[in-house]
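The other protein chains are all here in position, but one chain of the complex has been omitted.
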Amino acid sequence: MLQKKDNKKNFIALIVVALFLALVLVLDQVIKPTDKMSMLLTVLQKGSVYALAAVSMNLLNGFTGLFSLGHAGFMLVGAYTYAIFTIPAESRDTVYQYYDAAIRVSFPEVLRSGLGSFGTVLGVVLAVVLAGLVAAVFAWLIGLPVLKLKSDYLAIATLGFAEIIRAVFQWGKLGPVTNGSNLLKSFERISTFKLTVGETTIKMSTFVPVLIATVCIALIVLLVNSTYGRSFKAIRDDEIAAEAMGINLAKHKMISFVTSSFFAGVAGATMAMVLGIAQASNFKSAMTYEILLMVVLGGIGSITGSVIGSVLFVAASEWWLRGLDSGVFLGINAPGIFRNGFRLVVFSVIIMVVVLFFRKGIMGDKELPDLLKPRAKKASKKASKKEVTK
Amino acid sequence: MKKVIALILALVMALGLVACGNDSDADNGGEKVVKIGVFEPQSGDNGAGGKQEILGMQYANHETPTVEIGGETYKVELVYADNASSNDKAASAAQTLISSGVSLVLGSYGSGVSIAAGDTFATAGMPAIGVTCTNPQVTSECDVYFRICFLDPFQGTVLANYAKSELGASKAYCLAKQGDDYSGGLCNYFIEAFGKDNCVYEQFPEGTSDYSTYITNAQNQGCDVFFAPVSTEAAAQIIAKADTQNLGMPILAGDTWDSNVILDAAKGTKVEIAVTTFYQEGADADFDAAIKAWINSDATAKANNGGNDELAAVTVMGYDAYYVALEALKKAGSTDPADVLAVLPELSYTGVTGAIAFDDIGDAKRDTAFVKACNTETGKWDFVAEQGIN
Partner (left out) sequence: MDLLQSTLPYLISGISVGGQYALIAIGYTMVYGILRLINFAHGDVFMVAGLVMVYLSAAMPLYIAIPLMILLTVALGFTIERVAYKPLRNAPRMSVMISAIGVSYLIQNLALYITGGLNKNYPAIPWISDKVTIFGMETTRVTVITPFLTVILVAALVLLINHTKIGMAMRAVSRDFETAQLMGIKINSVISATFIIGTFLAAIGSMLYFTNYPGVVPTSGGMPGLKAFVAAVFGGIGSIPGAVIGAFIIGICESIIKGLDTILVVNGVITEQVGFSTFSDAFTFALLIIVLVFKPTGLFGEKTTDKV
């Protein structure tokens, strides 16, 4: 009986997600970059990057109870791996203008010569997966010494590792690989993602990042609902009890840490393709803090919460609250108050209010489907809210 | 509790939609408006420089607020987006400008943000005119980017020649900011021209506050010229430290240092400073007097210029850039970005800083730079020479 109900739920979820993806693909075709609504695409692109980053952080902080602040470091590793392996041969020398590039392979290019435009897609996918894997390897190496540490020591140690990674990637002696501290660019990015079928060209600038985020988040959901996920939660709730129940602490913590970093690496790769550039100096600890605040906003321990939190965060900062920075907001013209930086102040005040008074965030540790179930009244409210989001 | 949060959330979203619905462009009483995007840093490292560059555009806009396009008079509106001197904010600032319906974009002050935003402009087919971004990659990698200033290979060679022949230097200390395309690029071309074996090249990480070590390094390595084409923010501190530590060699820098920030910092010290720049104050006395009167009459403008009416070359470049934009609009006879883009390669205009025309890469054809030295007693620039490459 329960199984059947679950199946039905999964089926509905699948349909909703498929419809959403189709909608994104349509939006991609309809909206031109010079339109006003093009900000919606920007929000969807960046929103999916941050949603994935937030969910992967939530896996660690919310589901396993490991308070790690090394996310920006793993995203950096992912972004660089992706960028390095997708720079086409003809641009390589201009990108590495001060160095002699050591890695001269571009996955999409190599595969394109054999498989056509399908090869490009496959190459991008390979590079994204590799980005995740390299981040995961880094995580494994870092995890060996630091996962033994307790709560805040773990936080500060991972934060430190992220800073060390950043310094290493900026080191001039590694220039042939990382281009020193300079920008990586000209690699496969969302503006080049197009599918040509006969005469028509299908743009996929927004579809690709959204798809990557959706698939990865779905994988994380599956993991959380598996036996591993239950072990993670047990560790979070009571480490000693979990150990007494026969859960191998070191092993499960490591699995959670490595998986989370894998997806952080993928998020980094997606961020690189959305921004079109990758540079180590952008992956500062401030980025980790921002992602953490998105998780808190959405509710620690809720995956849909993290998604909603990060999309809200991005939409507000990129789009809705822009007026707070440029003089006119909600029709009020007050350039003296609404000047550069006011948006971020309003933002941080909202976050502090959430942290202090609504400690559970938007969703607490519940998921969106949980809220739809109990009462019809609640369901209708959520549904109407969903409309607004769209 | 949850209901309350949901309600607040829904409210925020609704507000958001209202906010972005509101900012429709109202025609100012039937008057036609053409928008020019200003893609400049207003905060961060280059914030002060960016504001000075905007100042030139604002003065030009104040002087000539309308333009004749296709037989009709349009009011020119400047639309600002702050790229925060940061490569990862550049793309989204550029997208904001594109979606607000500008006809072309002016900027930026620094090279890194222009390179980072190039792809976004190219995707939208939005023409951009770089004002003082001197790194070759701004235009070489982007078809829609043009610029009105000279380039770093030229500037670096001029500076190296000056260091060798005028200052009689045999060993140079070069200091750049890590990951900064402007200072890194300029140092690179300087070193190329000066001779690699005679240069010590170091980079300081972002957020550095301690420049005294770098000055000690230069002294200990027996250098006889200190080349530091860094942001004005770092420059002020380097000058202060050079004074207290008795640097004992001249400081040389590029166009960013032609700013009253440098003059203020150097006044009353024993530091020897020389820079290359685009414009020599006094070249056009009427223009100088008029813009100074305007700066003095406007408190905000004066504050943005650093509290006095000393002209920075970037301000004059901003002024010229505005007129180049008007010229392009007139010639295109339309406000459509595509039409503007089409006429830009053929454009020529004689501004305060000299004749401006673009070559086939999109760079200005400029073959002279002015060398100025700081007079530490009066706190003004002394003209030294007009230099080209022989």
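Think of it as A and B in the order they're written, each chain with its own count starting at 1.
Here is the rule we go by: a contact is a pair of C-beta atoms (placed from the backbone, for glycine too) under 8 Å apart; a residue touches a chain by one contact, two chains touch by 3 or more.
Just so it is clear, the model here is predicted, and its values are computed rather than measured.
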item: Shown chains touched by the chain that is not drawn here; value: A, B
item: Identified contact with the non-displayed chain, of A:156, A:215 or A:368; value: A:156
item: Residue of B:170, B:198, B:245 or B:334 touching the missing chain in the full complex; value: B:245
item: Residues in chain A touching the chain absent from view; value: 61, 67, 145-146, 148-153, 155-157, 159-161, 163-164, 166-168, 170-173, 181, 240, 285-286, 289-290, 292-293, 296, 300, 339-342, 344-345, 347-349, 351-352, 355-356, 359
item: In chain B, positions touching the absent partner; value: 42-45, 47-48, 51, 84, 178, 200-205, 207, 209-214, 216-217, 220-221, 233-234, 236-237, 240, 244-246
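Criterion: only the chains that are shown with their structure count from here on.
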item: Between chain B and chain A, distance of the C-alpha-averaged centres to the nearest whole Å; value: 33
item: Residues on chain B engaged by chain A in the complex (per definition of touch); value: 1-3, 5-6, 9-10, 12-20, 22-23, 42-43, 80, 82, 86-88, 91-92, 95-96, 98-101, 112, 115-116, 119-120, 122-124, 126, 137, 140-141, 178-179, 181, 184-185, 188, 203, 205-206, 337
item: Contacting residues of chain A [partner chain B, same complex]; value: 33-39, 42, 46, 91, 94, 97-98, 167, 170, 172, 180-183, 185-186, 189, 191, 275-277, 279-282, 312, 315-316, 318-323, 325-326, 328-331, 340-341, 358, 360-362, 364, 371, 378, 381-382, 384-385, 388-389
